[in-house]
Structure formats: structure tokens, C-alpha cells
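Some notes on the structure that comes next.
One chain of protein is taken out of this complex; the other chains stay put.
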């Protein structure tokens, strides 16, 4: 990358965005450790370039479907971090009213149609959302992010085949952090991975370095353009690394400290920072981007901690229209 | 194919085997039309070369898992046609005691572990059977036949991935008759089909003319050899054509008579007969192969028609060991 | 009124709804050729392949795509062909469709209809004959409908399509050919209302789907013996019509619940448990159930019949409640 071509303003804003994602994850982990997050938490530390470059390459009214590791995607799509943090803490004012938690984070106002607790299920929903856009004649597109573990579930095949035969506007993104929980996904994945599988279905696909913000953005933007141009689905395989455990509670003893240390030297935030430093941005300016992000997310956590829980009656709302009366405690019984 | 290399004895016996399959299907259709077959029937007329060449290339103690269109495979594997015909008629002495019917035909004594009523489900069972053989250190292999429609279901991906990562002894065969019920499978299948999909998973795969008995046999035998040699799974894509309807009740008005006529000229039985004729086998000899097969299957049908139904108590047996007493009419009730 | 079959009535309903609302569409295997039971006949010709969509054999994708498309504001009608194959799409229905509205705190709705033909029909054997309605009643977020007549299939399918929550719509394969008078025009049968098919004061025969006809036969034979049976067709299993059922039980004091599904864990258990508890004081006899034995369904016709709930057995059971 020729540094003289760097758009410093834009890249600084992207670095800030990456800092926001990381700071959100760090505050969330902190909140889990302090006992404020009651449920499971899957941080995306080390994968921030994917969130910023890929989600950043679609519009606010485009549709996003993500995974259990979806905080970064949701934030970049435009969701309010305080509402997200409240959701993680199960508080009123959470973006799902506290009913979903981290694994079901969603903000329909910014086109984020949900994380998902079932690995692979989001691909089919994404294909269907794209199907609806096609049927309605809309020009919006769907961005669907899933992990390297998801490509071994049937829905990967069914969704890609579906999107391709109907030529639907969806960009499939395999955000490959090398692990499926405690398992190295390479050990359970036959063949050459998602690009080869997509191509076998006739879907043009590309691999990119998921920690190289600019290269990734360039590839994502190109594929988004093709999808938006009505050329049918595309697949992007972004190779990154999960720097922390599968969940915030996982110390990941199944991998060497040396391996992880080496990967920390490939940290996408550090890499982007180096680029900007090389382009003459001062350390102080860069630190201030991080500090601003930290402050924002600390404030979000403080507010979320201060917020109350939703009223218990919320346990019984939003179930279905037709039997509100029957969804009472004690079920159908007298 | 150089005719001077023809093994006339062997090929005659294969033609006889094809005639047996066809005669079985014809008698079965006849029995359906006369009201003797109570359930659905999916004939394999036009696909006999696949049954004979592919199933013929494994041993009797190898394992076979087939589909709803599995009469030919079952017969070639060595099942008794009378027991099969009884099964189709729901009679006592059927190979599943009349409890399965055509869609669940099976003969465990000859390694035929079942047709299946759920498209695609057999691939997973086949992978598991191969997994057991591997675990038990046996040298037998699994042959798994499925249709062109099955490759769009998730189990296709999951089974092939599974077989490849564990290097299991299974030959996957896509017997492609161009249709999935009333739908041309090409219209719902993205990309280049099963070979491309298998290769994307690192599984060596080959396509063959499913109506060319000798070429098909050569390919199948080679792949079986590789599987038996411990090289892991292989896939064979045999391209044939379903000369009759999806079921015996389907007149298939969704395709041109001209198309079907043209395909009848590619009838694998006629092609094989021509080969033998060219090698000097007389029409009379060839006719006698057909006549023998017809006689055998007519006798099977006659016997099946004459047989009685299983006793009603059979409706309640073979359910499970632990609650025989609770599987009575009226269920758990008094 | 027009005379038509149960299958034709469903096509009429879908046609009407598709004309009425451009966001209604259907997806499933072989729909362009009318569907396996002819229940989509003519619709692709009328509405085109984008609204009557021929799909691959990908049940998970059919249901999963419908979830996404429903969240985007369309009203997909999912065709599962045989309810047995819907088991290939259960995650999509139960973990996704049924829970999205709740899980996302009311941000979305999933107005899909999952058509899943159920039941024994022409020796279809163990993997093509099941009736699993009880499963769906157990899942919060799902509405469960089982029409038994052509006119109900017209009116209830319309209601299901207009409902804003996922509806599991279970037609019975053995009813496709049944004919009846069906209202024309804009006809809706409200979800949640049972129908009293025959009035009587001695015993309530509570059923749904194909077994209603068996109850009607049983009631006729009971009448010959001087027993006045009331026949109730539940039509909607969830939410079920307590008012109508309770009123009947209060009148008769005796209930026989019958269904084609396996008795153990069938929806009859829920009804029996509820009635036994709420009507404890008025019951003159124990609430009784008659469902299939806990055995898979065999292919051979005499074995298949042996597990079918039929009029004779219903009448005998009902009569026993009065003896």
C-alpha cells in the first residue's frame, strides 16, 4: 500500500471505529467479570478489521445478519452502544429490551436483523431476506457474516445454492478466526475452504487478509458493488484470528501462548495504527482516538449498570398475537 | 470400446441382470395398476446400468445405502425378488415383513441397509456406517447411492465433509436421472454439480455416462478399488435419465414426448444388447435373457399376490424393547 | 358458494390472498407443476415463478428463507410437502421463526405460514404418515391450525396468511379429495374458533382434522343406540377454543378426545389434562383419549389400519363412558 495514497482522515475514522469495537468488547468482558453480564459473551477481539472494513462497506439501510460473535458488526452498522450494553446486561432499554442478550443482539432500525445462537442458521435467513428484497424490487443488499465453523453445517450449502439459483443480492462473508469454539476448524474442514465451496456452486469468491483493513475494504467494496449491481451472490473469506477465548470465560488453554503472542503482533488495530503513524499522524492523535472510544464505551457501561431491569411482565409480551391471554404464568392452566 | 475385448459371458450376465431389474420394475408397476401395491412406487426404468455396473462392483458383504428409487440396487446387491415383491405388496414374507414397503426396502443379509423416504438422509447414515467399519478395523466398504435432487440438501455437504476428514471407506454415487420429482434438477442446482462440489471438499470425483454399462463399470471399479485401498471417500456422478414418471402414478406431462423418445434411444439395455449383438450373440440368446428375467419376476409377483398379509399383531412389534407392554392399541391408556 | 375439493379450496384461498396482497408468495418443491397434491394448480401460471417459487430439495432453506423474507415484510407460504420432511427444517421453524419476535424484543414479526400435510394416506409408511401437531402446540410463538373441511381450508388458510405470527398449517392428505360447498369472495374463518359439527347432550367427542369425520360416523351410530353425542371440531389447536369446549363439557359431563396422532404425548393429553382439572366438578366420567398406539406406522394396509382411529372404536369408547 502506497502510503502517499492514504486517505488519512478516513483511515483515522476507521481506526477510531476499530477502537470502538475493541473498547466495547473490553468493557463487556469487564462487565462479565464483575458479574454484570449474566449470560455468555463471545468477544471479537482481534477481528475488528472485519467489522470495520466489511460492515463499513454497506449502507445503513442494507441488511446485516450476524453471529453470536456480532457486537462489532452491530456497532459498525450503527447501533447505539449504550443500548447494546444494556442488552448485554439484560437491562431495560437494551436493544432487544433485555430479552435477547449478546447472542441475539439486533437493531432493526439500522438494518441489523440479528445475531444468532444457532451456528449457520443466519445464512438461510440472510438468503430469505435477499429473496424478499428481490421480490419487492428493492436495490438494497444483504450482508451475511458467519464463522469458519459454520461452513460445515448443511445450511451453508443450502443457502449458497439458493442464493445462486435465484441470483439474490447477498454477500456471504466467512469471518475465519481459525477456531470453532475449542476446535481448530482446519481439523474438521475438508478441502480448501469457503472459496472453493462457493466456486463449486458457481459463486465468485475471494479470500482476503482479515487483519489488513485497507485490502479487506477494497475487496469488500468491490464485491458489494457486484452484488448491488445485480450480479448475484458473492462470497468473501476473511482470514483473521481470535485473540481471546471462545467466550469471555474461556482461557483457551488448548493453544500455545507463543502462537497467541505471534498473532498479537498481527493485531489489526496495531497494523492500522502503524500505517497512520507512517503517514505522519502523531502518537498523541492516535492515542486520542483510542481514548475517545474508551470513554464512550465506559460511559455506555456505566449507564447500563445504572439502568434497571425490565418489568417482569415483559417475560410474557412479544410472544404472539393470538393467545396473549393464554401466555400467563401457569401456562394454559387455571 | 473395442468389441474384441468384450467378455461376452460376463456382459451377457450383466444384461440379464439389467433385464431382471427392468422386469422387476415392470411387474411392480403392473401390480400397482392392478391395485396390489398399496403405496408409492418409484421405478428405475432407464437407470438399470447404474444398478448393475455400480452395485455390481462391490462385494456381497459390502454395505449399500440407497434411495426411494432403490429396487434395482437392492436386487443387484443380492436380495430375493420374491421377498422384495412381497414387501411392495405389504405381504408376510416381505423383506421388511411388509412394514416398510418400496420406500424402505432393505435386506440386511446382503448388506443392503435400506432405501430411505427422506431425500439425502441416507448419505449421513452411509457416512456413519463407514465410520463404524473404520472404528472396527474392517476392510469392507460402503456404497451410497443418491439422486441429483439430494445434492441440494444440507446432508450432502455434511456427509461428504465428514467422510473426507475421517478418511472413511465410502463411495458416494449421484445417480443423476435429470429430475427431482417433476422438477428438472438443473434448474435448482447451482454450479457444476456433484463432481465440483466433491472436489471442493478435496474428494476425488468422476463423472460417467450412466447408460454406458462398460464405461460405468470401469469407473466404478476403479473408485471402489481406491476406497477399499484406504484412500478415503470418492464420488461418482453417473448421468442417466428417468424414462418413466417420478412415481408409477406420474404421467410426467411436464416433459415433451420427443425428449423422452430420444432418451429411449439411449436406453442402457438396448445399448448393451447392441454391444452383445455386435459381438456375435444371437437375438434368440438375447431374447432368452429377457425372457428368463421376465419369468423370474412374474413368478415373484404371482407368489407375492398369493401370499397373505402379516398378522395385525405385527403392527405392534419391533418398536422398542423397553415398553412392549405400553405399545398396545390405545397407547398408554387403560 | 362453489363446490370444490379441500385441495382446490386451499388454492382458492391462496389465489385470493395473492391477488389481495402483493407481498404474499409461496415456495416449495414442484409448485410450478401444481404441487404434489395439486393444491397449487394453476397458480404459477397466474402469478409467475417469482411468486410461486419452485425450490430445490432444501427444506431447511425453504423454511429459513421464509423466516428472513417474513422479517423483511413479505408473507411467505411455505410448502413442506409432507409434514415428515418438515423435520428437516425444525430449527428454522422452532428456534428461528417462533422466537424471533420475542428474542428481538418485539422489533420484528415473522408472518409465515408453514403448510405441512399430515396423516396416514395410501400406505405411505413410517416416514410419510406422521401427525406431529402436538409438538407445535408446545412451542411458544407458534399458532397451530388443522382444517377438516373444504370451506375451513379456504377460510383458515386466509386467516393464517393474514396472521402476523408464524402459523403451522396442517392439512390432512386424506382430505385433499373431499368435496364441499365453499364460500366465494373474501372469506375468513377466525383462528381460535372451534366448530360444533353435531349437537348432543350425552357425551362430547372432541377431535380435529380427518378424525372429525370418524367422530361424525361414530355419533350417527351412537344415535342409533340412543346416545346423543356432540361432535366438536377444534380446527385451531393453539390457541384452542376453551369457551366452546368448556360449554360442551359442562353440558355433557363426558368427553372422549380422539386424534390420529400417537396418543402418548399427543395434543389430546393437553386437552384431557386441562379438562380434567378445570371441569373436575362437572365430569360424570373420566376424560378419555383415543389416539394411535405408540408405534411407527406400517406400510402393509392391515397393519396401517390397526393403528388408525376409526368410528367403531370411537363409538365403543364413547358408549363405555355412559355405561
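Which chain is which? They are A, B and C, in the order written, and residues in each are numbered from 1.
Just so we're on the same page, a contact is a pair of C-beta atoms (placed from the backbone, for glycine too) under 8 Å apart; a residue touches a chain by one contact, two chains touch by 3 or more.
Please read all numbers here as calculations on a predicted model, not as lab measurements.
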Contact set of the excluded chain (shown chains only): A, B, C
Among B:23, B:58, B:84 or B:113, the residue in touch with the chain that has been omitted: B:113
Residue among C:6, C:25 or C:135 touching the omitted chain: C:135
Selected residue (touches chain absent from view) among B:18, B:37, B:75 or B:165: B:165
Selected residue (touches chain absent from view) among C:13, C:26 or C:98: C:98
Where the unshown chain meets chain A, residue by residue: 38-40, 87, 90-91, 94, 96, 98-101, 103-104, 116-120, 149-150, 152-154, 180-183, 185, 187-189, 254, 309-310, 312, 314-316, 319, 323, 326-333
Interface residues of chain B (partner: the chain not displayed): 63, 65, 94-100, 104, 106-108, 113-114, 116-118, 121, 123-136, 154-155, 158-159, 161-162, 165-166, 317-323, 325-327, 332-334
Contact footprint on chain C, counting only the chain that is left out: 84-85, 87-88, 90-91, 94-95, 98-99, 102-103, 125-127, 132, 134-135, 137-141, 238, 261-262, 264-270, 272-274, 276-278, 280, 285-289, 293-296, 298
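One rule holds for everything that comes next: only the chains that are shown with their structure count from here on.
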Most remote chain, CA-based centroid, reference being chain B: A
Per-chain CA centroid nearest to the all-protein CA mean: C
Centre distance in Å when chain A and chain C are each reduced to the mean of their C-alpha atoms: 40
CA centroid of chain A to CA centroid of chain B, Å: 45
Residue numbers of chain B (touch at least two other chains): 152-154, 187-189
Residues of chain C touching at least two other chains: 55-56, 58, 60
